[in-house]
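What you see is the complex with one protein chain gone and the rest in place.
We just call them A and B in the order they show up, numbering each chain from 1.
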Amino acid sequence: MIEVVELVKEFRKPQPTTGRLAGVRQLWAPRRTVRAVDQVGFAVERGEIVGYLGANGAGKSTTIKMLTGIVVPTSGTVTVNGLVPWANRKKHAYNIGVVFGQKTQLWFDLPLRVSLETIRDLYRIGAADYVSRIDEFDEVLQIKDFMDTPIRSLSLGQRMRGDLAGAMLHRPQVLYLDEPTVGLDVVAKQALRDFIAEQNRVHSTTVMITTHDMDDIEQLCRRIVLIDRGRVVYDGDLSSLKRRYLPFREVVITPGANADTAYIGAKHADRLENADGTISLRFDPERTSAAAVIAQAASTADIADLHVNEPKLEDVVRLIYAEAER
Amino acid sequence: MIRLGSTNALFFRANLALSMVSVALQTVLLVTVWRAVYSGHGQVAGINEADAVSYAVIAMLLWHIALPWQLSSIPDRVREGTVATDLIRPIGVVGQSLLQAVGATVGAIPGVMVGLAVAFAFGGLEPPASTGALGGFLLTAALGWSIAAMLNIAVSMVAFWTTDTRGPFYIYRAVASFASGALIPLWFMPTWLRPLLDALPFGLQVFAPLQLWHGQEPIGRLWAVLATQLAWLAAAAAIVALVSWRALRKVVINGG
């Protein structure tokens, strides 16, 4: 559905100046070329949900803007459903829906209803289709509650639901979401995710999402593309990403009241004593199993409680970003 | 804040270059038009060609430097709601706007230099009648600038009551540019219009300083002009103070 090959985008920016009369000297500042996206390549199949992750300024939004046809790349090719976005702009528009968390695509001063009707007319959506789709969207997004409120008076959560309805009204095959859940409350986030998952399931909509919210990723994405300083550093499924960046798992043991904990600690597991009296055993799942670690602990001491910590994507991303900063 | 204003004017180098070209072109056009209009006429309304050309150029430059004909940033701030915090800042929304006007004027100086140079090269510039005339011109022009800046702010404050400020500002700009003598010297105005024009503050911004430049005696001489300018400045400041006081109350009430 989406094919990206050796995609590059360069921007020319003036060199920042500082010090006395910086504003005036800025006028003669030399320009330099910044490569925002560098040789990015991937392919997305129909019906996939792909999380496109990276730190701020890594090139996520620039990539999305090239895929949607807003920005023309410096070099490289993109085809979405066989079309080059910036060259076949009009035809391509029917194939895609786009939601930017930062700014609305709707008409700011007018009620949501007018925006949706205008989109219906611009995309030449039939009256019957329009009614049935609004009904369908309303089931998850509850947009009918605020159809007559101007966009500027909507809460952020309502606005995002309205934007999502606007983006999906013409039933595009591909949906791009750029930071859709920023600033939303838990309920609104869940409604958005449910809607996206359902559109994907029922209509096989291909979804590409950039987000900093790890719950979005954990709940929606089977596949992750990770970008850092304009380059793809990982492309694969979520669990291998965790394996790669968080190679250990952890068993946390709460010893019994008078247990002698001195001998807890299996082969291939690092023992850490926590401040609250619990003991963490870190192990590499390739070399030993959780069962072996637990069995060893249980055979040497009295155990009151234990649990296994699954690696969190958040930790993975934090790790990768920390690496990027260095 | 001064820096902010001049940065806005200077920051974009393309814009700076363009504004210099623009002033140069307008200077050439003005000189040509007035010379052509005068061809075949010796004196019109007691003014000869050289004086009229010189007047037109300096008036345009004053217009360019002193009256940027832009609303202050007040309307934008009202729309974005940042005005509430501006109003409670120590320097105040009026002070900020004034400093921005200063900055914009500083940013306009390169253009004025170009205009003067071009006019000089075309022989379209008459020197001031005397050193005293030059002093009077500078003094009254500076005061005229202050009046214009104050009035700009007063008109901008319409934003507190209506969302679209373009309409009122267009009216203000049209009246001001015509009545100030920036487009046509007030010498050429029909006599029946003169009392009305003299009653407005705009003539004090462009026409009166230029009369002094050309060694003419404005009504009541220099001191009367200065006194009237100060009176207008005080009046404009009073309006601004009153309006901002009312606006503050309005914003506070709106805010609950």
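Methods note: contacts are C-beta pairs under 8 Å (C-beta built on N, C-alpha and C of every residue); 3 or more make two chains touch, one makes a residue touch a chain.
In the analysis below, contacts and distances are computed from a predicted model.
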UniProt protein name of the chain not shown, from "ABC transporter permease", "Phosphoribosylformylglycinamidine synthase subunit PurQ", "GMC family oxidoreductase" or "Nitric oxide reductase activation protein NorQ": "ABC transporter permease"
Displayed partners of the chain not shown (whole complex): A, B
Among A:83, A:98, A:221 or A:293, the residue in touch with the chain that has been omitted: A:98
Given A:5, A:72 or A:272, the one touching the chain that is not displayed: A:72
Residues belonging to chain A that touch the chain removed from view: 11, 56-57, 60-62, 65, 68-72, 86, 89-91, 93-94, 96, 98, 100, 102-103, 105, 107, 109-110, 114, 118, 121-123, 150
Where the unshown chain meets chain B, residue by residue: 11-12, 14-15, 18-19, 21-22, 25-26, 29, 32-33, 36-38, 41, 44-45, 162-164, 166-171, 173-175, 177-178, 183-184, 188-190
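Going forward, only the chains that are shown with their structure count from here on.
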Whole-Å gap between the CA centroids of chain A and chain B: 53
